[in-house]
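Here the complex is missing a single protein chain, while all its other protein chains stay put.
Up next, subunit A:
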Amino acid sequence: MSDRLETRLRELAGDLRVPEPGPGLAGAVVARVAKPRRHRLRWAVVAAVVLALLGLAVSPVGAKVTGWLDVGGVMVRDDDTVPTGTPVVPSESGRSLDGAAFEPLVPAALGPPDGVRVTDDGTLVSMSWSAGGRTIRLDQFAAGLDPYFWKSAPGAEPVTVAGRDALWFAVPHEVTVVPEGGQPETYAPRLSAQTLVLPLPGVTLRLEGDLSRRRAVEILASLE
């Protein structure tokens, strides 16, 4: 009798008609998640933390999704500049490193940067170099690399830069920020570029651009 009832329930399952999802569902979802929820970031207190984490908490999200689907992903990173297809030159670019909360390093291999930006609190310094329509960007965060990031970074290749451990991302990733005690914030793709992440004592560097691994290592090995 037990089997009979279970069989009947299974047959019933086959006869139930549920509406198909509308064709706009995926688009509506993506439109919503692509919108950065900026209001949360305006909390002055956490702003500095968030800025630092933006570049650091590259989450396994992108790799997971692409792992499930077997399709390529895109390097995702967030910035307060407009979306663009090339690496972003810091807005309000200047040349001054004044106001940085630490001693920013400049890679000799690239020479003086074309653009420099220091956040108000001095915890994030961004530099860019443009040549031949290509841009290289270097962000320096006055923060250590999250150990979790280090362990979980998917698709990362450990490399050595002047004797120090670094992570090379040839496959693009998505960025999720996790403010302390808060919900993870995921940021929509902005650009596609390789990245080299180098943690130094008290400062973490992120180099981005259309670079080979060898060239990226060479650039960060020339920091002065």
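In the analysis below, a residue touches a chain if its C-beta (ideal position, glycine included) is under 8 Å from a C-beta of that chain, and two chains touch if they have at least 3 such contacts; residues count from 1.
Note that in this section contacts and distances are computed from a predicted model.
Taken from the listed names "RNA polymerase sigma factor", "Response regulatory domain-containing protein", "NADH-quinone oxidoreductase subunit N" or "phosphoenolpyruvate--glycerone phosphotransferase", the protein name that UniProt assigns to the chain not shown is "RNA polymerase sigma factor".
Annotation for subunit A: contacts to the undisplayed chain at residues 1-2, 5-6, 8-13, 15-22, 25-30, 32-34, 59-62, 64-66, 68-69, 71-76, 83-85, 152, 172, 174, 176, 178, 183-186, 188-192.
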